[in-house]
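The complex is shown incomplete by one protein chain, all other protein chains being positioned as in the whole.
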Amino acid sequence: MTLRLSNISKAFGPTDVLNDVSLEVPDGTRIALVGSSGSGKSTLLRLIAGFERPDTGTIALGDRELAGPSSTVPAHRRGIGYVAQDGALFPHLSVARNIAFGMPRAARNVTRVRELMDLASLDHTLAARMPHELSGGQQQRVALARALTQRPTVILLDEPFSALDSGLRSQTRQAVVDMLERSGVTAVLVTHDRDEALSFGHQVGVLTGGRLVQAGAPAGVFDAPVDVRVAEFLGDMMLVPARLTSADAVDCAFGRLAVRHDRSGGAARVSAMVRPEQLRLAPAADGNAIVVGIRSTGAGADLRLRFGNGESPTEATHRVPLHTASRFPAGCRVQVAVDGGVVLYPSDD
Amino acid sequence: MPIGFVLQAAFALGWAELSALVFRPKVGELLANTVALVVIGVPASALLGVGGAWLVERTALPGRRVFAVAFAAPLAIPAFVASYGWASAVPSISGLWGGLLVAVTAYFPLVYLPALAAIRGLDPALEESARSLGMGSWAVFIRVVLPQLRLAVLGGGLVVAMHLLAEYGAFAFLRFDTFTTAIVVAYQATFAGPNAAALGLILLLLCLALLIAESLARGHARYARVGGGSPHPPARLSLGRLTPLAVVGAVCLVVASTLVPLTSVVRWLFRADATDLGDLASATTQTLVLALAAAACAIAVALPFAWLSVRYPDRLSRLLEGAAYLASSLPAIIVALALVATSLAFAPTLYQTAFTVVAAYVVIFLPRALVPLRAGLSQVPESLEEAARSLGVTPFAARLRVTVPLLVPAVCAGGALVALGAANELTATLLLAPTGTRTVATSFWSAASSLDYPTAAPYAIVLVLLSCPAVALMFAHATGRSLR
Partner (left out) sequence: MPLRLRRSLLAPLTISALLLTGCSGSGAADGSTSDDALVVYNAQHEELTQEWADAFTEESGIEVVLRNGDDSELGNQLVQEGSASKADVFLTENSPAMSLVEQAGLLAPVDDATLALVPEQYRPASGDWTGIAARSTVVVYNPDLISESELPTSLLDLAKPEWKGRWGAAPAKADFQAIVSAVLETQGEDGAREWLEGMARNATEYRNNIVTMKAVNAGEVPVGVIYHYYWYRDQDAAAEDSGNTKLHYLGDQDPGAFVSVSGGGVLKTAPHADEAQQFLAFIAGEEGQKILGEGYSFEYPVASGVAAKSELPPLDDLNAPAIDPSTLNGPKVIELMTEAGLL
């Protein structure tokens, strides 16, 4: 069943938290909602879960309206699972009892609890432990297993990995994605981590200031962000002033480059956005840039490059692997080539 | 309701009569006594409470484990029993200084326990970084530890002040007149007469001033997180040459607060004729039933209050809470008179039943249940209930299965405090209980006030014994130790 949000708005007192958000999550797919703190992403999740009511707009799951102008289905009748940021395990109950919490009395049995623990890759010996005796990653997996007891059609994950340290984080994330894949459940993840958002599933949605500014397949959104802020949010980038030479080419510090996407809306002054991954460097006496500084980062080195000459020099930082760093001493001229064209945005000034 | 009663009674008098009753030398004398009591008694209790907590928690005081418990022990001795102990051991003890001696040694644990809990909850890292910044131990205590104890000390100090204002028995023994003793005297002379109402009005204003002062002093600060433990035990400060002094001070405190009252009770106990054990047993049973009923009802009433103030903190909930505090800081006699008037007017069938006694206990001791419940509730994140609801559990069941079990420690602590208060309550019990009801406290009081010390002694012992479990529970709650 498709989860469908139409024109959702929500304000707390005088503050607008969500503004006219519409979103569709097809059955069995995963979407990550990404945004900085205060963007309204958690509120959106709580609206879907039924902990809050939207001021306007409707939320529907298939043909069933969950929240709308006329009616609201309370949280416990929605059949929507929810995993909170800290897992929200009940501190007074063991792992097994936590998992069994939502099961109907008759259906509570060891086998079912074990199945779910297996699904969450949790060792059976943990069943008798209390939540405070678990690691953060284990807690999150218990929380997920618990949420799956309801066989929910949709599961909501509110920054479930943010409290974990980086190693554990990617590992837990992978385990969770696998688990969701196995159970075939529709999932909505909220996060402020762009890598997490881009690698989570079929769609990524970017929220800024209470608006869903862009949603779509991760590759597509990363490739063609609607504006500079989204571009910046989803990855490192360089923005250089550019001059349109024809409909599909610009002149900029890197030389003449093809336009991959034009998001400038026909503005008179435009900037070109380039991802560092597009750059290729080679030492060249007549290169278009000069290395003005080097800082080691251990695994590589950050080169500070200056493009252009005299009047309007542009600087950019580019990371090169350790084994190539020695080829770019300070003061050396390099030729910087850009693969794959640029995305154009209107210039601010 | 008691507040309304006082205001109504005072307004019914009319301004002329009221001012004649308020502006007279006797009231000035009472005001001076009461103010002196609070102004000297509260800082003294705070000093002893914080000092005691710091000594046992942060210094290498010899015997600190024993002292840690001994400093909390006076809570098990009702102030009027301590006063009886002192008065019968040193008959000449009386007046302001006598009152202060007894009251401060009886009440300083009310600061000691929260201060102890707060010190245990402090992160030693803060003190260590202060030391690394070149501060000496005293400077660390004054500039780092004390400010963090501010809330605990203010809260405890407020409770001490309220107790000082509302205490009757202890001061009556020592011939020290405060507003409350004068109100009880006025009540004995005229029942709910105009004098009692006028004095009650002044006392009400004093309480209000205290509450406002405390909330101003507290400012916008929130209560510090208590418990959670520290990652590593803090370094204890060696007292060096001051060790003997500290030990002597601590011993004196224990002697004054616990040993003197207890030994004189025990001394009288040996001189007691064969006590009627049947009377003692029936008084104990009645006390237990009333105290436990009061605890259960106070918790039941406090829950919605705590719920409102934690989950929906707005002006209304703060007003309700403030009213609860104010009502409970009035002397029990006023609460009791209000209940007499109310029950006679609206529900004569409830008059002089256990129901009204329990209702009075609830009014008087509500904050004792409210404070731990509120703290407990604020430590149960709402997300747990939400998690339960997302698991298909109805909101009510979620509360029952998640929030309620997590509140058990707070409920026990609050219930113990209420039961303790109810078991030691005197004036409201005398006035409201069904004819023929005798609690341990009222039996003690009727014997002790006719100076029949030997007869009073067994009741005093039972009062102390009844208080012990509650005090143990409070101590465990403050130190975060489990009783099991």
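Going in written order, the chains are labelled A and B, and every chain counts its residues from 1.
Going forward, a contact is a pair of C-beta atoms (placed from the backbone, for glycine too) under 8 Å apart; a residue touches a chain by one contact, two chains touch by 3 or more.
These numbers were taken from a predicted model, which means no experiment stands behind them.
Here the chain not displayed is in touch, across the complete complex, with B.
Annotation: of B:A189, B:L205, B:V248 or B:A281, B:A189 touches the absent chain (contact as defined above).
Across B:L245, B:L451 or B:L465, the residue that sits in touch with the chain not pictured is B:L451. Among B:P395, B:P409 or B:P469, only B:P395 touches the chain that is left out of the view.
Where subunit B meets the chain that is not shown, the touching residues are 21, 24-26, 29, 91-92, 172-173, 175, 182, 185-193, 195, 282, 285-286, 289-290, 293, 296-297, 300-301, 303-304, 307-308, 311-312, 340-341, 344, 348, 350-355, 357-359, 395-396, 399, 430-431, 433-438, 446, 449-451.
In this text, only the chains that are shown with their structure count from here on.
The touching residues of subunit B, counted against subunit A in their complex, run 381, 383-384, 386-395, 398, 401-402, 405-406.
Those residues of subunit A that touch subunit B in the shared complex are 46, 49-51, 74-82, 84-86, 88, 90-92, 101-102, 143, 146-147, 149-150, 156.
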